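Working notes for the structure below.
What you see is the complex with one protein chain gone and the rest in place.
Naming follows writing order (A, B and C), and every chain is counted from residue 1.
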Amino acid sequence: MTAALARLRSWEGLLLAILIVTVALNLANSPYYLGVENIVNLFQLEIEKIIVALTMTLIIINGEIDLSVASVMGLSACVMAWLFKMGVALPLALLAALGSGVLAGLFNGFWTAYVGLPSLAVTLAGLIGFRGVARILVEDRAIGNYPAWFNELGQQAFLGPLTLSIMIFLALFAVVAVVLHGSALGRLVYVMGNSLEAARYSGVRTKRVKMILFVASGVVAALAGLLYAARLGSVRGDMAQGFELDIITIVLLGGVSIFGGSGNLVGVGLSIFVILNLRNGMGLANITGNTQTSVVGALLILSVLVPNMAQLIHNRWRGRET
Amino acid sequence: MTGERRLKPLLMRVWEAEGVSLTEGGAEPRAQAAVPPILEIHDIAKRFGATQALEAVSLTLYPGEVHALLGENGAGKSTLIKIMTGVYQPDRGEIRLAGQPIVIGSAAEAQRHGIAAIYQEPLLFPDLNVAENIFISHQGRGAVTNWRQMFREAEEILAALGVALDVRSPARGLTLAAQQSVEIAKAISLNVRVLIMDEPTASLSAHEVTQLFKLVKDLRDKGVAILFVSHRMEEVFEIADKVTVFRDGRLISTRPRGEVTPRRAIADMVGREIGLLQPRAPVKQGDLILSVRGLAREGVFHDVSFDVRRGEVLGFAGLIGAGRTDVGLALFGIEPATSGTIVLDGKTRNIRSPREAMACGIAYLSEDRRQLGLSLPMSIAANISLPVLRRYLDRFGLVRTASERATAEGFRSRLAIRTPSVDVSVAKLSGGNQQKVMLSKWLNTHPRLLILDEPTRGIDVGAKSEVHAMIGELAAEGIGIIMISSELPEVLAMSDRVLVMREGRQMAIFDRAEASGERVMTAAMGQALTGEAA
Amino acid sequence: MNWLQRHIRPEQVRELSLLLLIIVAVLVFGSLIPRYYTSLTFNRIASSVVIITVVAAGQTLVVLTRSIDLSVGSIVGCTAYFAGTQLAAHHGMPPAVAVLIAVALGAFMGSLNGVLVAWGRVPPIIVTLGTLAIYRGILIDYSGAKTVTTDSLPAWLVDLPTVDVATVGGLEIRVVVAAALLVVIVFQLATSFLTVSRRLYAIGSNPEAAALIGLPTQRILFTAFVLSGALSGLAGFLFLARFGNITVEAGRGLELQSVAAVVVGGVNIFGGSGTIFGSMLGAVMIGTLEQSLFRLQISEFWRDAILGLLILLAVASDAVILNRLRLLWARTDLKLIAKSAPLPAREGEVTAP
Partner (left out) sequence: MKKLLLTTAALAMLALLPQGAFAGDIMPGKDVKMVLLPKFLGILPFDQAHQGALEAEKELKNGSALQFLGPTPENSVAGQIEIVTNAATQGVGAIMISNNSGDQIVPSAKTAHDKGIKVVTWDSPIPSGEAEDLFVAQVDFAETGKVMADMALKILGDNGGKFAILSASPDAANQNSWIKAFHDVLKSDPKYAKLQEVDLVYGNDQSEASYNQAVALVDKHPDMQLIMAPTSVGIVAAAKAMQDEKLCDKVKVSGLGVPSEMVAYTMNGCAPDFALWSFVDLGYLAYYTAYGLATGAFEAKEGVSFKAGRLGDYKIAKDPTRSKGLRIVMGPFSIYDKSNVQAAAK
């Protein structure tokens, strides 16, 4: 009983269970599920979101939030497209686009860390504002016809069946894992998430850390935006609109506390797999978009509700108030 | 015996300082037999998982009696309190109120029974104004709040407490003492029959303590039964009619105050003999480390000037809110000074951030270890390495946990931190051990100047004396120490010199010889003494 | 200054400063836009902020308790659609009943959030992020792609947005505007005078303490979410009246808009402080910006960028103002006096009635 409960209480355990069930269901109801093509698609279709989710994890554990990521994705794609349209060499355009991500990050970081506004408010303004800038650049155009190599970056398999995006995701996952769980920065991320003041009283350069995180978030979002552009081969002002909620959902489902200070990349990794498999499975089962989002929403709630209830019942049973 | 002899004069001094003579007060036990008990706790037991928090505890409280409850942290005091206030339910045993068995299902019920508690950490609502905080848990004040009336009543209560707060302003930013006063006002605003005070004095300065005691005695005389929990011997022996000692969840002894000495009580608490508060043997002082001239932070404190030498302990005395902590924060760069000079090792420094302070070899142990001093969920090792994390990085910028733990182990044995392992999260440790971890954390920065803010607040007697001993050693090693403390005996016993502040101003600096309880108090209260005024 | 400090709390000053910002904005736009100072402009802004104001009122109640409700947009959509289909089916239905249906449905959906947060102990953002998706999904299924169309609705509803209650010097006070104002006033009064509602602030301000002193934390949380849902329901009805045509899109994005209004309105996103009136000002601020930007002779594509910037400046400027004030208050406040007054002799003097 208690042993089972302990396993259930560990978030990762719960996610693992959910994942296994999902995979089993998928295997049962679709012959196409196991195909290499499908496995690759399973990643490709959400790849940009899960890339951004990695840096979002850092931000949320740090006790902040970045609602502007989707708009930054759109912004960088539009910057790239706009410059390309103006005849700038694509490589330069790509660099500039990443630069726009840095600027966006600096913007969020400055107002949050140095002026001390709540990141929710700042990035909410960013959500609207950055999208606005993207709009100014592309207006009502859809900008395409990039050199073949660019589209291939987003679409062709590079290493075996792996596309560049997937390899970037895997690499970034490793990097973030090391940073969060091995490096000084990661340590500070947790400390600040637990108590910003305590960190300050220990001589931590809290402003600098926040700034670094927001810039990282900006750059990665910009990169994801470019990968998205490469995958779709065409850029519009509404690119990635509304992704922020999906991204935050992934992170929270991963067991990261919205109040900061707790959570780990294992959980987020698992939650990524759960959501990918869930969406893919339902897609193959011809379940439409609204049902998909509903199911993910329900899962998000249940994954917290079930352990809580188990805990509660367990306590009642032990006759102890919590 | 020798301990006894050393103890006597010290307590004398304290009591004089607090305006208490040995004969007065509750010295002659008042007749209690006639009055029936108000609250009887019978054979209560409570177990959390593996640990038996309380075992077969019985306690009887009489109206008009102050019953002191002693015990080291983890002895079960707070568990008992939580049971009395309906936060926990006992596994066994019963509680009788005025003879009637009762079940206290919730804090609200406890209140209805007239049982109220004042906790060590005040439970205020920073965004509500003072008046609301006082009346927050009142039932039946009507569905609609009558602000004018509420403000008036709140002002009356606070006036009675001798505390002047703007009842309209939010509780955010109140000093700990002010918060404590609001807590007390809150408790007495309810028609209490049983008042539980869990270390109410932990954050009060000597003067405020005397003020509080006036109040407690007044309540007692009105027939309120008071359960008084404190780590401060001298307080307990001033205020209590009965003294009960807990150890490891069991009741060790309950005696009338007349029949127990502090030393006896402590022996019961720790199960072994401990000498308490012997004056520190002065070490020969070395050359100048820090000299501060005309230091000020606009609107907070003014014109503070003092020197600290190697091996010296400079005590900061004064009422809470006198600005002592603010001086510490200024030196550590949390809230930089706005004027004045800080000269460290002959070099004039302009300290604007904790990092700069640390670079100058300054370390500051916060008075609020839970919120500011430590990162509770993190492991002991992680907390100790935090300020100097860079030292533990390999060339890839990754943390070398091995050497981190090694350091932690070192301090663990050196400061006798009681813990199964250095990977345990600090939250799981007792107050005393947390204090030691915080001390280790800052010693690990190899400071030349150590600022200790309330180094023994809310930790039990055993740990306390260990910390005091530690301070002695550090001074002996040649570290300059500034010790901010509201415990007069501590200040007097530990300091080579005592700097007294009042309302943001430096009132006087006394040498060890001339620093006596009443002189320090008078300085803290007002009229600066001629002669040593800095 | 001292008198001021005794009688005006920092939060109120923050609202005054926001009011000032709005006035400044109006002056600026007035100088840029021809025919700006007209009753027309007033009506535009007034009726455009009605819905968001009502939603923001509910959002405020939730945010005060250190929670957040991201499902409001979906609730507005569902209630608007459901009330619409009901009215389409029974034209005879009295207005009161129609409103009641919308509010009741909203309250019900809110109560689901409430139960999950209060007793399920699931963080609010997770619950409402989930129901945001779930409610919208349900609406898409339930609607079966049918649209509620204006002509299917009774005339009184379609005309509702244009009916005035009073005309003050050319300024028409539309019924819906009055309704929104009423909501704000009622809840403002409630939150500042009802003992119960003060507890919203309490649990938002210090949840642990609230639990320890035995406040019914769970019931309060639950109520906050129910009210938020109910107000979203009311907003849904207003939405139906204003736009007539209800697709599955209805109300999408209101969640972030309402949060924006609340944040700009100076409600502490971490609970405990802020007022309904404040978030109304927030809504008006944003509404004024949007409506005025519509009318400026600038490209469509510039609007969002400018709007984002202005919102940020609004938040920044009044945050800075407030911090200055906080310092001022903190310093002059709370002096402990050294001399202790004697306790009143009379029995029960200090004990409360």
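Remarks
Criterion: contacts are C-beta pairs under 8 Å (C-beta built on N, C-alpha and C of every residue); 3 or more make two chains touch, one makes a residue touch a chain.
These numbers were taken from a predicted model, which means no experiment stands behind them.
Within the whole complex, touches from the chain that is not shown fall on A, C.
Screening A:63, A:132 or A:237 for touch with the missing chain picks out A:237.
The chain omitted from view is touched by exactly one of C:246, C:261 or C:315, namely C:246.
In the full complex, chain C touches the omitted chain through residues 35, 40-41, 44, 48, 51, 136-137, 139-140, 143-147, 149-151, 158, 161-162, 239, 242-250, 252-253, 290-291, 294-295, 297, 300-301. Chain A meets the missing chain through residues 30, 32, 35, 37-38, 41, 44-45, 135, 139-140, 142, 144, 151, 154-155, 231-234, 236-239, 241-242, 246, 279-280, 283-284, 286, 288-290, 293.
Going forward, only the chains that are shown with their structure count from here on.
Across B-C and A-B, it is B-C that has more C-beta pairs touching.
Of all chains, the one whose mean C-alpha position sits at the greatest distance from that of chain A is B.
Taking each chain's centre as the average of its CA atoms, chain A and chain C sit 30 Å apart. Between the Cα centres of chain A and chain B there is a gap of 45 Å. Put simply, chain A touches chain B in their complex at residues 178, 182-185, 187-188, 190-191, 194-195, 197-205, 261-262, 319-321.
Partner chain A is touched in their complex by these residues of chain B: 48, 87-89, 91, 334, 353-355, 357-358, 364, 366, 371-378, 382, 386-387, 389-390, 393, 397-399, 441. The touching residues of chain B, counted against chain C in their complex, run 86-87, 106-111, 119, 123-129, 132, 135-138, 141-145, 147, 153, 156-157, 159-166, 168-170, 172-175, 177-178, 181, 188-191, 207-208, 211, 214-215, 218, 222, 299-300, 319-321, 525-526.
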